[in-house]
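Heads up, one of the protein chains got dropped from this complex, but the rest are sitting where they should.
Labels A and B are assigned to the chains in the order they are written; within every chain, residues are numbered from 1.
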Amino acid sequence: MTDTDPQVADDGPVRFMPQLISLDYTVRTNPVAAAFGEALADGRITGHRCPSCSLVFVPPKGFCPICTIETTSADEVVIEDRGMVTAWTVLTPIQYHGQQERKDYALASILLVGADGTVGQQRLIDIPLDEIRPGLMVEAVWAAPEDRVADDRGYGLGTAIDGWKATGEPDAPASEYEGHTL
Amino acid sequence: MAERCAIVGIGQTHHRKVREDVSFAGLLREAGQRALDDAEMTWRDIDAVVIGTAPDSFEGVMMPELYLADALGCAGKPIMRVHTAGSVGGSTAIVASHLIQSGIRKRVLTIAFEKQSEGDTTWGLSGGRSGGVGAGGYFAPHLRAYIARSKAPEYVGWMVAVKDRLNALKNPYAHLKVPDITLEKVRDSPMVWEPVRRLESCPASDGACAMVLTDEAGGDRAPHKPAWVHGTAIRSELGQFPGRDPVNPKGGQDCAADVFAQAGITNPRKDVDVVEMYVPFSWYEPMWLENLGFAEEGGGWKLTEDGVTEIGGDLPVNCSGGVLSSNPIGASGMLRFAEAALQVRGQAGEHQVDGARTGVGHAYGGASQFFAMWVVRDTKP
Partner (left out) sequence: MRDVAIVSFAQAGSLVDTAESETQMLLPVINAAIEGSGITRADIGFTCSGSADYLAGTPFAFVANLEAVGAWPPISESHVDMDGAWALYEAWVRLQHGDVDVALAFSSGISSRSDLGEVLCLQNDPYYLMPLWADHVSLAALQARALLDQGLATEADLAEVVARSRRNAAANPSAHPDVRAAGDLSVDQLLEAAYTVAPLRAADCPPTTDGAAAVILVAGDRAREVCDNPAWIRGIDHRSEAHYPGLRDLAHAGSARLAAEHAGVADAPIEVAELAATFSHEELLLTEALGLGADTEVNPSGGALASNPMMVSGLIRIGEAFRQINEHGKHRTLGHAASGPCLQQNLVCVLEGDS
(Lines give C-alpha, C1' and ligand atoms only; values in the text may rest on other atoms or scores of the structure.)
Protein backbone atom coordinates (compact mmCIF):
# COMPACT_ATOMS: atom_id res chain seq x y z
CA MET A 1 0.00 0.00 0.00
CA THR A 2 2.90 2.36 0.64
CA ASP A 3 5.86 2.98 -1.63
CA THR A 4 8.60 5.31 -0.45
CA ASP A 5 11.18 6.36 -3.02
CA PRO A 6 14.61 6.07 -1.36
CA GLN A 7 16.40 8.13 -4.02
CA VAL A 8 14.88 11.42 -2.98
CA ALA A 9 16.97 11.74 0.17
CA ASP A 10 20.28 11.37 -1.64
CA ASP A 11 21.32 15.00 -1.85
CA GLY A 12 21.24 17.18 1.25
CA PRO A 13 18.70 17.25 4.06
CA VAL A 14 15.36 15.50 3.51
CA ARG A 15 12.72 17.99 2.37
CA PHE A 16 10.02 15.62 1.21
CA MET A 17 9.38 11.93 1.41
CA PRO A 18 7.01 10.94 -1.38
CA GLN A 19 4.62 8.38 -0.06
CA LEU A 20 2.49 6.92 -2.81
CA ILE A 21 -0.71 5.54 -1.39
CA SER A 22 -2.78 3.18 -3.43
CA LEU A 23 -6.38 2.40 -2.60
CA ASP A 24 -8.39 -0.14 -4.54
CA TYR A 25 -11.99 0.58 -5.50
CA THR A 26 -14.45 -1.81 -7.05
CA VAL A 27 -16.96 0.24 -8.97
CA ARG A 28 -19.90 -1.89 -10.04
CA THR A 29 -21.20 -0.56 -13.30
CA ASN A 30 -24.74 0.60 -12.66
CA PRO A 31 -27.49 -1.10 -14.69
CA VAL A 32 -28.20 1.94 -16.86
CA ALA A 33 -24.50 2.37 -17.70
CA ALA A 34 -24.19 -1.37 -18.31
CA ALA A 35 -27.03 -1.35 -20.86
CA PHE A 36 -25.47 1.71 -22.49
CA GLY A 37 -22.13 -0.15 -22.65
CA GLU A 38 -23.72 -3.19 -24.27
CA ALA A 39 -25.28 -1.00 -26.95
CA LEU A 40 -21.91 0.69 -27.55
CA ALA A 41 -20.28 -2.70 -27.99
CA ASP A 42 -22.92 -3.29 -30.69
CA GLY A 43 -22.04 0.00 -32.35
CA ARG A 44 -25.10 1.90 -31.12
CA ILE A 45 -25.22 5.08 -29.03
CA THR A 46 -28.31 5.25 -26.85
CA GLY A 47 -29.92 7.84 -24.60
CA HIS A 48 -32.94 8.24 -22.35
CA ARG A 49 -35.77 10.59 -23.27
CA CYS A 50 -37.38 12.09 -20.18
CA PRO A 51 -41.09 11.24 -20.34
CA SER A 52 -41.86 14.55 -18.65
CA CYS A 53 -39.72 17.20 -20.38
CA SER A 54 -38.75 15.15 -23.49
CA LEU A 55 -35.07 16.05 -23.28
CA VAL A 56 -32.74 13.28 -24.46
CA PHE A 57 -29.70 12.63 -22.24
CA VAL A 58 -26.61 10.88 -23.63
CA PRO A 59 -25.23 8.84 -21.92
CA PRO A 60 -28.45 7.98 -20.09
CA LYS A 61 -28.45 8.62 -16.34
CA GLY A 62 -31.45 6.56 -15.31
CA PHE A 63 -33.25 9.74 -14.31
CA CYS A 64 -33.91 13.24 -15.52
CA PRO A 65 -31.96 15.68 -13.33
CA ILE A 66 -34.31 18.52 -14.19
CA CYS A 67 -37.60 16.74 -13.50
CA THR A 68 -36.05 14.45 -10.80
CA ILE A 69 -37.94 11.42 -12.09
CA GLU A 70 -36.50 8.03 -12.91
CA THR A 71 -36.10 6.90 -16.52
CA THR A 72 -35.85 3.28 -17.66
CA SER A 73 -35.11 1.18 -20.70
CA ALA A 74 -38.64 2.03 -21.84
CA ASP A 75 -37.37 5.59 -22.36
CA GLU A 76 -34.39 4.49 -24.45
CA VAL A 77 -33.78 6.09 -27.84
CA VAL A 78 -31.02 5.49 -30.37
CA ILE A 79 -28.81 8.45 -31.28
CA GLU A 80 -26.86 8.93 -34.51
CA ASP A 81 -23.09 8.54 -34.38
CA ARG A 82 -22.80 11.89 -36.16
CA GLY A 83 -23.07 15.44 -34.93
CA MET A 84 -21.51 18.89 -34.60
CA VAL A 85 -18.66 20.29 -32.57
CA THR A 86 -20.07 22.87 -30.15
CA ALA A 87 -16.97 23.67 -28.08
CA TRP A 88 -13.36 22.52 -27.87
CA THR A 89 -9.94 23.13 -26.43
CA VAL A 90 -6.38 22.07 -27.19
CA LEU A 91 -4.59 20.65 -24.18
CA THR A 92 -0.96 20.51 -23.24
CA PRO A 93 -1.16 17.51 -20.90
CA ILE A 94 0.11 18.10 -17.38
CA GLN A 95 2.22 15.18 -16.23
CA TYR A 96 1.08 13.38 -13.08
CA HIS A 97 1.29 9.85 -11.75
CA GLY A 98 -0.59 7.64 -14.20
CA GLN A 99 -0.90 10.25 -16.97
CA GLN A 100 -0.25 8.64 -20.34
CA GLU A 101 -0.81 11.66 -22.57
CA ARG A 102 2.39 13.35 -23.74
CA LYS A 103 1.51 15.53 -26.76
CA ASP A 104 -0.91 18.41 -27.30
CA TYR A 105 -4.34 17.18 -28.33
CA ALA A 106 -7.83 18.53 -28.97
CA LEU A 107 -10.95 17.65 -27.01
CA ALA A 108 -14.41 18.69 -28.14
CA SER A 109 -18.01 18.70 -26.97
CA ILE A 110 -20.19 17.12 -29.64
CA LEU A 111 -23.94 17.51 -30.05
CA LEU A 112 -25.10 14.28 -31.65
CA VAL A 113 -28.07 14.17 -33.99
CA GLY A 114 -31.03 13.04 -31.89
CA ALA A 115 -29.60 14.17 -28.55
CA ASP A 116 -30.36 17.31 -26.56
CA GLY A 117 -27.11 17.46 -24.60
CA THR A 118 -23.53 17.16 -25.72
CA VAL A 119 -21.03 14.41 -25.02
CA GLY A 120 -17.92 16.05 -23.64
CA GLN A 121 -14.16 15.54 -23.93
CA GLN A 122 -14.17 13.73 -27.28
CA ARG A 123 -11.02 13.25 -29.38
CA LEU A 124 -10.89 14.72 -32.87
CA ILE A 125 -9.03 12.70 -35.50
CA ASP A 126 -7.27 13.95 -38.64
CA ILE A 127 -8.50 17.50 -38.12
CA PRO A 128 -5.72 20.13 -38.00
CA LEU A 129 -5.91 21.99 -34.69
CA ASP A 130 -6.39 25.33 -36.43
CA GLU A 131 -9.37 24.04 -38.41
CA ILE A 132 -11.47 23.11 -35.39
CA ARG A 133 -14.50 25.35 -35.08
CA PRO A 134 -18.00 25.26 -33.64
CA GLY A 135 -20.50 23.88 -36.13
CA LEU A 136 -17.96 21.48 -37.67
CA MET A 137 -19.80 18.26 -38.60
CA VAL A 138 -18.12 15.05 -37.45
CA GLU A 139 -18.81 11.32 -37.37
CA ALA A 140 -17.60 8.52 -35.12
CA VAL A 141 -14.57 6.39 -35.82
CA TRP A 142 -15.49 3.24 -33.94
CA ALA A 143 -12.95 1.12 -32.16
CA ALA A 144 -12.68 -2.55 -33.08
CA PRO A 145 -15.63 -4.39 -31.46
CA GLU A 146 -13.37 -6.21 -28.98
CA ASP A 147 -11.91 -2.89 -27.79
CA ARG A 148 -15.24 -1.23 -26.99
CA VAL A 149 -15.27 -0.92 -23.20
CA ALA A 150 -17.76 1.43 -21.56
CA ASP A 151 -16.71 3.69 -18.68
CA ASP A 152 -17.40 1.84 -15.42
CA ARG A 153 -19.04 4.94 -13.94
CA GLY A 154 -21.28 5.59 -16.94
CA TYR A 155 -19.40 8.75 -18.00
CA GLY A 156 -18.74 9.51 -21.64
CA LEU A 157 -18.32 6.87 -24.30
CA GLY A 158 -15.50 4.82 -22.78
CA THR A 159 -13.16 3.33 -25.38
CA ALA A 160 -15.93 2.48 -27.87
CA ILE A 161 -15.10 5.36 -30.15
CA ASP A 162 -11.49 6.17 -31.06
CA GLY A 163 -12.45 9.68 -32.05
CA TRP A 164 -14.37 11.80 -34.51
CA LYS A 165 -13.49 12.80 -38.07
CA ALA A 166 -14.91 15.52 -40.27
CA THR A 167 -17.79 14.45 -42.52
CA GLY A 168 -17.21 17.17 -45.11
CA GLU A 169 -20.79 18.43 -44.75
CA PRO A 170 -21.36 22.20 -44.54
CA ASP A 171 -20.98 23.60 -41.02
CA ALA A 172 -24.09 23.78 -38.86
CA PRO A 173 -25.38 27.33 -38.32
CA ALA A 174 -24.58 29.16 -35.07
CA SER A 175 -28.20 28.90 -33.95
CA GLU A 176 -27.72 25.13 -33.64
CA TYR A 177 -24.62 25.14 -31.45
CA GLU A 178 -25.13 28.26 -29.36
CA GLY A 179 -26.51 27.24 -26.02
CA HIS A 180 -24.42 24.07 -26.08
CA THR A 181 -21.14 25.40 -24.76
CA LEU A 182 -21.03 22.55 -22.25
CA MET B 1 -34.43 38.93 13.47
CA ALA B 2 -30.94 37.68 12.81
CA GLU B 3 -28.00 38.71 14.99
CA ARG B 4 -25.44 41.05 13.39
CA CYS B 5 -22.12 39.53 12.39
CA ALA B 6 -18.79 41.36 12.65
CA ILE B 7 -15.45 40.38 11.15
CA VAL B 8 -12.98 41.32 13.89
CA GLY B 9 -9.90 39.36 12.90
CA ILE B 10 -8.33 38.48 9.56
CA GLY B 11 -5.18 36.50 8.86
CA GLN B 12 -3.52 34.75 5.98
CA THR B 13 -0.32 32.89 5.31
CA HIS B 14 2.40 33.84 2.91
CA HIS B 15 1.25 31.81 -0.08
CA ARG B 16 4.01 29.90 -1.82
CA LYS B 17 4.46 27.04 -4.25
CA VAL B 18 5.83 24.96 -1.41
CA ARG B 19 5.49 25.82 2.26
CA GLU B 20 8.00 23.22 3.35
CA ASP B 21 8.53 25.04 6.65
CA VAL B 22 5.09 24.08 8.02
CA SER B 23 2.85 21.02 8.28
CA PHE B 24 -0.84 21.10 7.34
CA ALA B 25 -1.61 22.01 10.92
CA GLY B 26 1.15 24.63 10.99
CA LEU B 27 -0.25 26.23 7.85
CA LEU B 28 -3.72 26.58 9.38
CA ARG B 29 -2.31 27.81 12.68
CA GLU B 30 -0.26 30.49 10.94
CA ALA B 31 -3.39 32.00 9.39
CA GLY B 32 -5.49 31.35 12.50
CA GLN B 33 -2.96 32.95 14.86
CA ARG B 34 -2.79 36.08 12.70
CA ALA B 35 -6.58 36.37 12.74
CA LEU B 36 -6.66 35.87 16.51
CA ASP B 37 -3.87 38.44 17.02
CA ASP B 38 -5.83 40.93 14.91
CA ALA B 39 -8.88 40.28 17.13
CA GLU B 40 -6.71 40.30 20.28
CA MET B 41 -8.07 36.90 21.20
CA THR B 42 -6.56 33.53 21.99
CA TRP B 43 -7.55 30.07 20.77
CA ARG B 44 -9.40 29.62 24.07
CA ASP B 45 -11.77 32.50 23.29
CA ILE B 46 -13.24 30.67 20.29
CA ASP B 47 -16.64 28.89 20.59
CA ALA B 48 -16.57 26.95 17.34
CA VAL B 49 -14.36 26.34 14.31
CA VAL B 50 -15.50 25.92 10.69
CA ILE B 51 -12.89 24.78 8.17
CA GLY B 52 -13.05 24.38 4.43
CA THR B 53 -10.90 22.78 1.79
CA ALA B 54 -11.18 21.27 -1.68
CA PRO B 55 -11.47 17.50 -2.25
CA ASP B 56 -9.54 15.41 0.28
CA SER B 57 -7.88 13.47 -2.52
CA PHE B 58 -5.85 16.55 -3.50
CA GLU B 59 -3.84 16.11 -0.31
CA GLY B 60 -4.43 12.53 0.84
CA VAL B 61 -6.03 13.38 4.18
CA MET B 62 -9.61 12.16 4.58
CA MET B 63 -11.90 14.39 6.68
CA PRO B 64 -9.03 16.65 7.80
CA GLU B 65 -11.14 18.19 10.59
CA LEU B 66 -10.38 15.06 12.61
CA TYR B 67 -6.58 15.39 12.45
CA LEU B 68 -6.69 19.20 12.68
CA ALA B 69 -8.87 19.29 15.80
CA ASP B 70 -5.82 19.20 18.10
CA ALA B 71 -3.90 21.99 16.39
CA LEU B 72 -6.98 24.22 16.20
CA GLY B 73 -7.77 23.95 19.90
CA CYS B 74 -10.97 22.01 19.22
CA ALA B 75 -10.79 19.43 22.01
CA GLY B 76 -14.18 19.95 23.63
CA LYS B 77 -15.40 22.27 20.89
CA PRO B 78 -17.49 21.98 17.74
CA ILE B 79 -15.60 21.77 14.44
CA MET B 80 -17.17 21.31 10.99
CA ARG B 81 -15.75 20.90 7.53
CA VAL B 82 -17.47 22.39 4.47
CA HIS B 83 -16.85 21.14 0.92
CA THR B 84 -18.48 22.93 -2.01
CA ALA B 85 -15.75 22.61 -4.68
CA GLY B 86 -13.93 25.81 -5.67
CA SER B 87 -16.47 28.03 -3.94
CA VAL B 88 -15.66 26.33 -0.64
CA GLY B 89 -13.64 29.18 0.88
CA GLY B 90 -16.63 31.47 0.45
CA SER B 91 -19.21 28.90 1.57
CA THR B 92 -17.12 28.14 4.65
CA ALA B 93 -17.10 31.79 5.70
CA ILE B 94 -20.87 31.88 5.12
CA VAL B 95 -21.48 28.79 7.29
CA ALA B 96 -19.41 30.49 10.01
CA SER B 97 -21.41 33.72 9.65
CA HIS B 98 -24.64 31.73 9.95
CA LEU B 99 -23.48 30.35 13.30
CA ILE B 100 -23.21 33.98 14.50
CA GLN B 101 -26.33 35.36 12.80
CA SER B 102 -28.43 32.51 14.20
CA GLY B 103 -27.31 33.47 17.71
CA ILE B 104 -25.91 29.96 18.32
CA ARG B 105 -22.26 31.00 18.75
CA LYS B 106 -20.62 34.29 19.74
CA ARG B 107 -17.04 33.88 18.50
CA VAL B 108 -16.31 31.64 15.51
CA LEU B 109 -12.94 31.00 13.89
CA THR B 110 -13.13 30.00 10.25
CA ILE B 111 -10.14 28.76 8.25
CA ALA B 112 -9.82 27.61 4.66
CA PHE B 113 -6.68 26.03 3.29
CA GLU B 114 -4.87 23.99 0.68
CA LYS B 115 -1.41 22.49 0.71
CA GLN B 116 -1.07 21.59 -2.94
CA SER B 117 2.60 20.67 -2.54
CA GLU B 118 1.74 17.69 -0.35
CA GLY B 119 -0.48 16.10 -2.95
CA ASP B 120 -1.07 16.18 -6.67
CA THR B 121 -4.08 18.22 -7.64
CA THR B 122 -4.14 17.23 -11.29
CA TRP B 123 -3.94 13.58 -10.27
CA GLY B 124 -6.72 14.19 -7.77
CA LEU B 125 -8.87 16.01 -10.33
CA SER B 126 -8.50 13.13 -12.77
CA GLY B 127 -9.65 10.64 -10.13
CA GLY B 128 -6.28 8.91 -10.63
CA ARG B 129 -7.00 8.11 -14.29
CA SER B 130 -5.05 9.11 -17.37
CA GLY B 131 -6.28 11.90 -19.63
CA GLY B 132 -7.46 14.29 -16.92
CA VAL B 133 -8.09 17.69 -18.50
CA GLY B 134 -7.45 19.76 -15.37
CA ALA B 135 -9.43 22.85 -14.48
CA GLY B 136 -7.96 24.89 -17.33
CA GLY B 137 -8.88 22.34 -19.95
CA TYR B 138 -12.38 22.13 -18.59
CA PHE B 139 -13.01 25.89 -18.51
CA ALA B 140 -11.19 26.84 -21.73
CA PRO B 141 -14.19 26.23 -24.06
CA HIS B 142 -16.34 28.47 -21.87
CA LEU B 143 -13.80 31.27 -22.18
CA ARG B 144 -13.70 30.90 -25.93
CA ALA B 145 -17.47 31.00 -26.07
CA TYR B 146 -17.39 34.26 -24.10
CA ILE B 147 -14.80 35.77 -26.44
CA ALA B 148 -16.86 34.76 -29.48
CA ARG B 149 -20.10 36.00 -27.99
CA SER B 150 -18.84 39.35 -26.67
CA LYS B 151 -16.39 40.00 -29.54
CA ALA B 152 -13.86 41.06 -26.92
CA PRO B 153 -10.37 41.78 -28.28
CA GLU B 154 -7.75 39.16 -27.38
CA TYR B 155 -5.66 41.66 -25.39
CA VAL B 156 -8.37 42.07 -22.73
CA GLY B 157 -7.30 38.73 -21.25
CA TRP B 158 -3.69 39.93 -21.21
CA MET B 159 -4.76 43.21 -19.55
CA VAL B 160 -6.43 41.35 -16.68
CA ALA B 161 -3.27 39.32 -16.17
CA VAL B 162 -1.04 42.42 -16.14
CA LYS B 163 -3.35 44.25 -13.72
CA ASP B 164 -3.59 41.39 -11.23
CA ARG B 165 0.14 40.69 -11.41
CA LEU B 166 0.92 44.37 -10.76
CA ASN B 167 -1.53 44.35 -7.84
CA ALA B 168 0.20 41.26 -6.41
CA LEU B 169 3.42 43.27 -6.14
CA LYS B 170 1.61 45.38 -3.51
CA ASN B 171 0.48 42.36 -1.51
CA PRO B 172 3.15 40.91 0.80
CA TYR B 173 1.26 37.58 1.04
CA ALA B 174 0.84 36.97 -2.71
CA HIS B 175 2.52 33.93 -4.26
CA LEU B 176 3.26 34.66 -7.90
CA LYS B 177 5.12 37.91 -8.46
CA VAL B 178 6.24 38.92 -11.93
CA PRO B 179 7.77 42.40 -11.49
CA ASP B 180 8.51 42.96 -15.19
CA ILE B 181 5.03 41.94 -16.36
CA THR B 182 3.87 43.48 -19.65
CA LEU B 183 1.16 42.77 -22.20
CA GLU B 184 3.83 41.41 -24.52
CA LYS B 185 5.11 39.05 -21.87
CA VAL B 186 1.62 37.63 -21.32
CA ARG B 187 1.04 37.41 -25.07
CA ASP B 188 4.30 35.53 -25.59
CA SER B 189 3.80 33.07 -22.74
CA PRO B 190 3.00 29.51 -23.84
CA MET B 191 -0.57 28.55 -24.73
CA VAL B 192 -1.67 25.92 -22.19
CA TRP B 193 -5.35 25.40 -22.81
CA GLU B 194 -6.35 27.29 -25.93
CA PRO B 195 -7.27 30.25 -25.47
CA VAL B 196 -5.58 30.35 -22.03
CA ARG B 197 -1.89 31.29 -21.85
CA ARG B 198 0.42 30.41 -19.00
CA LEU B 199 0.54 33.95 -17.57
CA GLU B 200 -3.27 34.19 -17.77
CA SER B 201 -3.55 31.21 -15.38
CA CYS B 202 -3.41 30.81 -11.63
CA PRO B 203 -0.47 29.12 -9.92
CA ALA B 204 -0.70 26.11 -7.58
CA SER B 205 -0.15 27.37 -4.03
CA ASP B 206 0.13 26.32 -0.44
CA GLY B 207 -1.77 28.70 1.78
CA ALA B 208 -4.52 29.38 4.28
CA CYS B 209 -6.86 32.19 5.25
CA ALA B 210 -8.66 32.74 8.55
CA MET B 211 -11.25 35.06 10.01
CA VAL B 212 -12.68 35.61 13.47
CA LEU B 213 -16.40 36.39 13.34
CA THR B 214 -18.37 37.68 16.34
CA ASP B 215 -21.82 38.88 17.28
CA GLU B 216 -22.64 42.57 17.53
CA ALA B 217 -21.31 42.91 21.09
CA GLY B 218 -18.04 41.37 19.95
CA GLY B 219 -17.88 43.80 17.07
CA ASP B 220 -18.47 46.74 19.41
CA ARG B 221 -15.61 45.58 21.65
CA ALA B 222 -13.20 44.79 18.82
CA PRO B 223 -9.74 46.35 19.23
CA HIS B 224 -9.57 47.23 15.54
CA LYS B 225 -12.37 48.52 13.36
CA PRO B 226 -14.49 45.54 12.30
CA ALA B 227 -16.16 44.90 9.00
CA TRP B 228 -19.90 44.07 9.15
CA VAL B 229 -21.70 41.44 7.12
CA HIS B 230 -24.57 43.00 5.15
CA GLY B 231 -25.55 39.97 3.12
CA THR B 232 -24.56 36.42 2.27
CA ALA B 233 -25.82 34.17 -0.53
CA ILE B 234 -25.06 30.79 -2.02
CA ARG B 235 -26.45 29.17 -5.16
CA SER B 236 -25.95 25.79 -6.81
CA GLU B 237 -27.16 24.57 -10.17
CA LEU B 238 -26.88 21.38 -12.19
CA GLY B 239 -23.52 21.07 -13.89
CA GLN B 240 -24.68 19.87 -17.26
CA PHE B 241 -27.98 19.82 -19.03
CA PRO B 242 -29.16 20.89 -22.47
CA GLY B 243 -29.24 24.64 -22.75
CA ARG B 244 -27.19 25.37 -19.63
CA ASP B 245 -25.03 28.46 -20.09
CA PRO B 246 -21.65 28.22 -18.31
CA VAL B 247 -20.60 31.61 -19.67
CA ASN B 248 -23.27 33.53 -17.80
CA PRO B 249 -24.72 30.97 -15.37
CA LYS B 250 -28.07 31.68 -13.78
CA GLY B 251 -26.78 30.55 -10.38
CA GLY B 252 -24.27 33.41 -10.38
CA GLN B 253 -26.91 35.92 -11.47
CA ASP B 254 -29.31 34.77 -8.76
CA CYS B 255 -26.60 34.73 -6.08
CA ALA B 256 -25.61 38.33 -6.87
CA ALA B 257 -29.21 39.53 -7.05
CA ASP B 258 -29.94 37.93 -3.67
CA VAL B 259 -26.90 39.31 -1.85
CA PHE B 260 -27.29 42.80 -3.33
CA ALA B 261 -30.96 42.91 -2.30
CA GLN B 262 -29.99 41.98 1.27
CA ALA B 263 -27.42 44.80 1.34
CA GLY B 264 -29.75 47.36 -0.26
CA ILE B 265 -27.55 47.63 -3.36
CA THR B 266 -29.61 48.69 -6.37
CA ASN B 267 -26.80 49.75 -8.71
CA PRO B 268 -23.81 47.51 -8.07
CA ARG B 269 -21.52 49.41 -10.44
CA LYS B 270 -22.10 52.59 -8.43
CA ASP B 271 -22.84 51.30 -4.92
CA VAL B 272 -19.88 48.93 -4.56
CA ASP B 273 -16.41 50.35 -3.86
CA VAL B 274 -14.24 47.27 -4.22
CA VAL B 275 -14.69 43.71 -5.51
CA GLU B 276 -12.69 40.56 -4.91
CA MET B 277 -13.94 37.97 -7.38
CA TYR B 278 -12.75 34.47 -8.20
CA VAL B 279 -10.69 34.81 -11.39
CA PRO B 280 -8.46 31.75 -11.87
CA PHE B 281 -8.10 32.46 -15.59
CA SER B 282 -7.96 36.05 -16.82
CA TRP B 283 -11.12 35.97 -18.93
CA TYR B 284 -13.24 35.31 -15.87
CA GLU B 285 -12.92 38.98 -14.87
CA PRO B 286 -15.08 40.31 -17.72
CA MET B 287 -17.33 37.23 -17.57
CA TRP B 288 -18.11 37.62 -13.88
CA LEU B 289 -18.47 41.41 -14.16
CA GLU B 290 -21.42 40.67 -16.44
CA ASN B 291 -22.68 37.64 -14.53
CA LEU B 292 -22.84 39.54 -11.22
CA GLY B 293 -24.50 42.59 -12.72
CA PHE B 294 -21.57 45.06 -12.68
CA ALA B 295 -21.78 45.36 -16.46
CA GLU B 296 -24.42 44.64 -19.06
CA GLU B 297 -24.11 41.43 -21.04
CA GLY B 298 -21.26 41.75 -23.52
CA GLY B 299 -19.94 44.88 -21.77
CA GLY B 300 -17.69 43.42 -19.07
CA TRP B 301 -14.52 43.56 -21.14
CA LYS B 302 -15.00 47.26 -21.76
CA LEU B 303 -14.66 47.95 -18.03
CA THR B 304 -11.35 46.09 -18.03
CA GLU B 305 -10.19 47.84 -21.20
CA ASP B 306 -11.08 51.26 -19.79
CA GLY B 307 -9.10 50.67 -16.58
CA VAL B 308 -12.24 50.76 -14.43
CA THR B 309 -11.12 47.60 -12.59
CA GLU B 310 -7.63 48.89 -11.69
CA ILE B 311 -6.77 50.23 -8.24
CA GLY B 312 -7.71 53.88 -8.67
CA GLY B 313 -10.42 52.96 -11.17
CA ASP B 314 -14.13 53.29 -10.51
CA LEU B 315 -14.62 49.66 -9.57
CA PRO B 316 -11.32 48.10 -8.47
CA VAL B 317 -11.30 44.32 -8.89
CA ASN B 318 -8.84 41.98 -7.17
CA CYS B 319 -6.54 44.60 -5.67
CA SER B 320 -4.83 41.75 -3.81
CA GLY B 321 -3.67 40.15 -7.04
CA GLY B 322 -6.53 37.67 -6.83
CA VAL B 323 -6.54 33.96 -7.62
CA LEU B 324 -4.25 34.67 -10.60
CA SER B 325 -1.51 35.46 -8.07
CA SER B 326 -2.26 33.03 -5.21
CA ASN B 327 -4.29 29.84 -5.52
CA PRO B 328 -4.41 27.67 -2.43
CA ILE B 329 -7.64 26.20 -3.91
CA GLY B 330 -9.67 25.63 -0.76
CA ALA B 331 -8.59 29.01 0.62
CA SER B 332 -8.96 30.99 -2.60
CA GLY B 333 -12.63 31.78 -2.00
CA MET B 334 -12.09 32.81 1.61
CA LEU B 335 -9.20 35.05 0.54
CA ARG B 336 -11.68 36.92 -1.67
CA PHE B 337 -14.09 37.33 1.24
CA ALA B 338 -11.30 38.34 3.63
CA GLU B 339 -9.68 40.81 1.22
CA ALA B 340 -13.06 42.52 0.72
CA ALA B 341 -13.32 42.84 4.51
CA LEU B 342 -9.72 44.13 4.80
CA GLN B 343 -10.58 46.86 2.32
CA VAL B 344 -13.60 48.19 4.21
CA ARG B 345 -11.59 48.03 7.45
CA GLY B 346 -8.89 50.15 5.76
CA GLN B 347 -6.29 47.47 6.48
CA ALA B 348 -5.28 46.44 2.97
CA GLY B 349 -1.93 48.24 3.14
CA GLU B 350 -0.36 49.08 -0.19
CA HIS B 351 -3.29 47.71 -2.17
CA GLN B 352 -5.88 49.65 -0.13
CA VAL B 353 -8.57 51.45 -2.14
CA ASP B 354 -9.00 54.92 -0.66
CA GLY B 355 -12.30 55.32 1.17
CA ALA B 356 -13.61 51.83 0.41
CA ARG B 357 -16.78 51.34 2.47
CA THR B 358 -18.70 48.63 0.61
CA GLY B 359 -16.89 45.49 -0.51
CA VAL B 360 -18.00 42.35 -2.31
CA GLY B 361 -16.38 38.91 -1.98
CA HIS B 362 -17.19 36.22 -4.58
CA ALA B 363 -16.23 32.61 -5.20
CA TYR B 364 -17.33 29.95 -7.66
CA GLY B 365 -16.69 26.25 -8.13
CA GLY B 366 -17.52 23.00 -9.86
CA ALA B 367 -18.54 23.36 -13.49
CA SER B 368 -19.21 27.10 -12.81
CA GLN B 369 -22.21 25.85 -10.85
CA PHE B 370 -21.52 26.70 -7.17
CA PHE B 371 -21.54 30.33 -6.10
CA ALA B 372 -20.90 32.10 -2.81
CA MET B 373 -20.94 35.85 -2.15
CA TRP B 374 -20.98 38.32 0.67
CA VAL B 375 -21.27 42.07 1.01
CA VAL B 376 -19.33 43.76 3.83
CA ARG B 377 -19.30 47.37 4.98
CA ASP B 378 -17.51 49.52 7.53
CA THR B 379 -20.84 50.28 9.23
CA LYS B 380 -23.49 48.07 10.86
CA PRO B 381 -26.41 46.83 8.80
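Here are a few things to note about the model shown:
Here, a residue touches a chain if its C-beta (ideal position, glycine included) is under 8 Å from a C-beta of that chain, and two chains touch if they have at least 3 such contacts.
Predicted model only: the values in this text are computed from it and were never measured.
Contact with the chain not shown here comes from a single listed residue; of B:Lys250, B:Arg269, B:Lys302 or B:Arg357, that residue is B:Lys250. In the complete complex, the residue from B:Ile111, B:Met211 or B:Ile234 that touches the missing chain is B:Ile234.
In the complete assembly, the contact with the undisplayed chain comes from A:Pro31, out of A:Pro31, A:Pro145 or A:Pro173. Only one of the listed residues, B:Ala85, B:Met159, B:Val229 or B:Leu303, touches the absent chain: B:Ala85. One chain is missing from the display, and on subunit B it is touched by residues 1-2, 23-24, 54-63, 65-70, 74-85, 91, 94-95, 98-99, 101-104, 118, 124-125, 127, 233-239, 241, 249-251, 254-255, 366-367, 369.
Touching residues on subunit A toward the chain that is not drawn are 1-2, 19, 21, 23-34, 61-63, 65-68, 70, 153-154.
Criterion: only the chains that are shown with their structure count from here on.
For this pair, subunit A with subunit B, the centres built from the Cα atoms lie 31 Å apart.
On subunit A, the positions that touch subunit B within their shared complex are 15-16, 21, 55, 57, 65-66, 87-94, 96-101, 107, 109, 116-117, 120-121, 129, 134, 179-182. By the touch criterion given at the top, residues 20, 60, 120, 122-123, 126, 128-134, 137, 140-142, 144-145, 148, 190-194, 238-247, 367 of subunit B touch subunit A in their complex.
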